[in-house]
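Note that one protein chain of the assembly has been removed; the remaining protein chains are unaltered in position.
Moving on, here comes chain A:
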Amino acid sequence: MASNSLNSSSEGSFRQSLVVQGRVLHALLIREMLTRYGRNNLGFLWLFLEPMLFTLAVTALWTATRTIHGSDLPITAFAITGYASMLMWRNMPGRCINAIKGNTPLMFHRQVRPLDVYTSRILLEFGGSSASFVLLVMAFWAFDAVALPEDALQVVVGWLTLGWFGAGLAIVLGAVSEKSDLVDKLWPPFSYLLFPFSGAAFIVDSLPDKAREILLYLPMLNCVEFIREGYFGTKMHAHYDMPYVIVFNLVLTLLALGMVRMHVVEADYE
């Protein structure tokens, strides 16, 4: 670990490092929150308003047209689970791409390292999407528009796994973006392309076998199915392979940490 203490000893114990780490993450989180949402509450409100508008629009559209989304699941809850999940795996990378480029001056404070910047942004994004998910369900539930999840624990587990995937992907893309501008340009169109395949608008059970097999290589689709099974329980027949997602996440995490060490951090030369 880099020596962080002000009295410049290089022997900072592990515990000391943890304290510094906590301090830095705390400071970065508040900084991110203030710069993103501002002091007035309206900024923060958008976190919920945007997905809420989307959910309302989808509900209206699908109720009006009765488009086949592959099941007779309650459409509002279906839209919420799909969109909230998409927000998480799409926005985490979005926030981490070029995150260091714009923040190099911060690195003058040697206790702040690229991984801290990534972590704080990922945590904030995770908190934001989680809060928006929960509040949306509560809000629609208050108006009797959705039922509560049948198995909340499964929803939480699926949500956490999806968050883990998003975090790994975010750091990998973030680290690559420091080396190549292509990531910044390609991620938005690529994520739009992935959006329809990620389960936001269908359930896997409605697909032909061949398509199922191929699309289930997408970790986020497995997570969404898992979350939805938790949400709708016996009302839906879910398809997923969570061990596959876990292995995928592990590999992604290793890759992410390795890249941060190799390319961007390079901080342990002290």
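Here, contacts are C-beta pairs under 8 Å (C-beta built on N, C-alpha and C of every residue); 3 or more make two chains touch, one makes a residue touch a chain; residues count from 1.
Definition applied: contacts and distances are computed from a predicted model.
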item	value
Undisplayed chain, where the name is taken from the UniProt record, one of "ABC transporter ATP-binding protein", "cytochrome-c oxidase", "Circularly permuted type 2 ATP-grasp protein" or "4-carboxymuconolactone decarboxylase"	"ABC transporter ATP-binding protein"
Touching the absent chain when the full complex is considered, from A:Leu73, A:Met107, A:Leu135 or A:Val176	A:Met107
Touch residues of chain A, complete complex, unshown partner	2-3, 5-8, 10, 19-20, 23-24, 26-28, 30-31, 34-35, 38, 104-112, 266-267, 269-270
